[in-house]
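Note that one protein chain is taken out, while the other chains of the complex remain in position.
Chain IDs A, B and C follow the sequence of writing; residue 1 opens each chain.
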Amino acid sequence: MRSMTRQQRWQQFMDWPLTAAALIFLIAYSWEVIGDLDGPRAVVAESIIWATWAVFVLDYIVNLALATRRWHWFTRHIFDLLVVVLPMLRPLRMLRLVTILAVLQRSTGGAFRGRVVVYAAGASLLLVYVAALAALDAERDHGSIQTLGQGLWWAFVTITTVGYGDVYPVTPTGQLVAVGVMVAGIALIGVVTATLASWIVEKVSVQQEVEEAITRAHVETLTEEIRKLRELVSSRL
Amino acid sequence: MRSMTRQQRWQQFMDWPLTAAALIFLIAYSWEVIGDLDGPRAVVAESIIWATWAVFVLDYIVNLALATRRWHWFTRHIFDLLVVVLPMLRPLRMLRLVTILAVLQRSTGGAFRGRVVVYAAGASLLLVYVAALAALDAERDHGSIQTLGQGLWWAFVTITTVGYGDVYPVTPTGQLVAVGVMVAGIALIGVVTATLASWIVEKVSVQQEVEEAITRAHVETLTEEIRKLRELVSSRL
Amino acid sequence: MRSMTRQQRWQQFMDWPLTAAALIFLIAYSWEVIGDLDGPRAVVAESIIWATWAVFVLDYIVNLALATRRWHWFTRHIFDLLVVVLPMLRPLRMLRLVTILAVLQRSTGGAFRGRVVVYAAGASLLLVYVAALAALDAERDHGSIQTLGQGLWWAFVTITTVGYGDVYPVTPTGQLVAVGVMVAGIALIGVVTATLASWIVEKVSVQQEVEEAITRAHVETLTEEIRKLRELVSSRL
Partner (left out) sequence: MRSMTRQQRWQQFMDWPLTAAALIFLIAYSWEVIGDLDGPRAVVAESIIWATWAVFVLDYIVNLALATRRWHWFTRHIFDLLVVVLPMLRPLRMLRLVTILAVLQRSTGGAFRGRVVVYAAGASLLLVYVAALAALDAERDHGSIQTLGQGLWWAFVTITTVGYGDVYPVTPTGQLVAVGVMVAGIALIGVVTATLASWIVEKVSVQQEVEEAITRAHVETLTEEIRKLRELVSSRL
């Protein structure tokens, strides 16, 4: 373990516990929202959710304590603070699960563009599920989104920026979730387009690379020419 | 026929039979869905559909049997398996017809960007038709999409991500078709943008290429300089 | 006038007459549609429209007659044929007016990216107006689009792919116009994004260009080195 700071060691140590907490949160939250729990079962689900929350709070506090440049770290992790503190943003903790994709990739390898596509697709699907849950939770009692199926349908229609308008959130919480999904949709269009653009630019620039290879060939011819000259001068003198 | 594997020979052999099966499927399925068949005619259409299905199943099984790295081939062709096995995804078999575009292109030639545009346009139009059929099939009895015209209109409104919301699917099957069309829409925006970006980047980079040509000219001046030097040294010594 | 084919001379000759015909068509068609003409005034407007149509037909026939590779020209101008022959596509003749932008640009100069942006903006605005007119013409009696204002609003909502769904076409002609506007919207997003991408890529690549300049500087140092060597050899020998 080469010269890691204490904070880096902590982050490495917390990698799996945080992912596990996010997964447990995902299951407990899904159970609570889809099952529309009531009474003792709701207490169990809420307890599990609070327990996973404790893991995230602990991680945030320890990170802040270990950071060598505390204020710098704080200003760069406002988003983490909001996710930990605001109950409304708690579904975003599940996005931690995107790190599982990193592990899957590590074992299979893969080029940069391929990895970007896998991350974008994985994060989009996870976000669609998380947003469907969060919207269902917020909107159920207002008649707009009443089943998980409706939530998923709404999330897909929103993230692709189609927006039929047959289903849409009416509560402030639901609308905040929607804004997040819309922004993610813009980013998704961006990632898809950018990856395709990079690929097409590369294919088209093969001709350009051929010309650069010619330049390199010229330089090598030149080097060869000089080597011969040197041998000539050495032998004649 | 230089060193092809048995699987490659099989794929070459099945190229046209599969395309023909997709075409026959397209016609039979169109007839069944648009005509809203009933009684003996529905039996005929369904029989033809099952016969074309047999061709796809056969192709999948033989491919799996001939693959040198069977597990590798299997994991890369999960989508093919789903298309063959799930009745809900069967309209996707018609996408096989995109390969006809490859033949049209082969005879006319055409640069890389041109080919990407032709494929994207062809695949989009085919997908709009296929999605219109599939949505009509799924939605007809639910009042949302009742004619092929409505289906085509809905598919165009969806693939361009406009989404007026005058027509939208209400059944799970129709909504699954819609998600596919939306994702294709994102990809279509991506392809159009990326192709244009590649073209503009190329036009703008002419100046840059001119500068690279200057570098090459410098190297050539240099080579000439050394050649003269060599002659000088040779003659004087 | 260096070696122009007779067809090129014809096209140069018809440049302004066609633009004038498109402009007159624009005015007559606007008058007819916005004024919802009836009786003798409708006859006047229609007569003017038919007269401008004659100009386009004449141009198409003469072009076909003068083309050296007639079949080749025919297959590349199917779209022109459709615009001339199909009454439904006649509003597209006004797109000829985009050529006025070329004249405006010729007098002001301007770089490639700037010209792309001006063309895209000009063509989009013209298309919005043309589509609003065509949709108003087709939809007026069906209650969906009843004023030019509604038509323009609908065209803007459609070309930006927003698609609120408060106004949408219900007739086949109107829906065909809508499909054209949607496709133009996808192209518009593409042009805007591609132009921005080209600009950002260029700005970011300044660093790269600096490195290429360093390479050039190296080559020049090298040339200087050799020149000194040559002088040395010349003087000593």
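Brief remarks on what is shown
FYI, a residue touches a chain if its C-beta (ideal position, glycine included) is under 8 Å from a C-beta of that chain, and two chains touch if they have at least 3 such contacts.
The structure presented is a predicted model; accordingly, all values stated were derived computationally and were not measured.
Between the chain not shown and the residues A:Val83, A:Leu97, A:Ile189 or A:Val204, the one that touches is A:Ile189. Among A:Val98, A:Val116 or A:Leu148, only A:Val116 touches the chain that is left out of the view.
From the options B:Ser30, B:Thr52, B:Ser124 or B:Thr161, the residue with contact to the unseen chain in the full assembly is B:Thr161.
Within subunit A, the residues in touch with the undisplayed chain are 112-113, 116, 158, 161-165, 168, 172, 175, 178-179, 182-183, 185-187, 189-191, 193-195, 197-198, 201-202, 209, 212, 215-216, 219-220, 222-223, 226-227, 229-230, 233-234, 237. In the full complex, the hidden chain is touched by subunit C at residues 149, 153, 156-157, 160-166, 188-189, 192-197, 199-201, 203-204, 208, 211-212, 214-215, 218-219, 221-222, 225-226, 228-229, 232-233, 236-237. Even with one chain removed from view, subunit B keeps its contact list with that chain: residues 161-165, 193-194, 197.
Definition applied: only the chains that are shown with their structure count from here on.
The interface of B-C is repeated, with over half of its contact pairs matching by residue number, by A-B among A-B or A-C. When every chain is represented by the mean of its C-alpha atoms, the one lying closest to the mean of all protein C-alpha atoms is B. Computed from the mean C-alpha positions, the centre of subunit A lies at a distance of 28 Å from the centre of subunit B. Subunit A and subunit C have Cα centroids lying 39 Å from one another. Across the assembly, subunit C contributes residues 161-165, 193-194, 197 that each touch 2 or more other chains.
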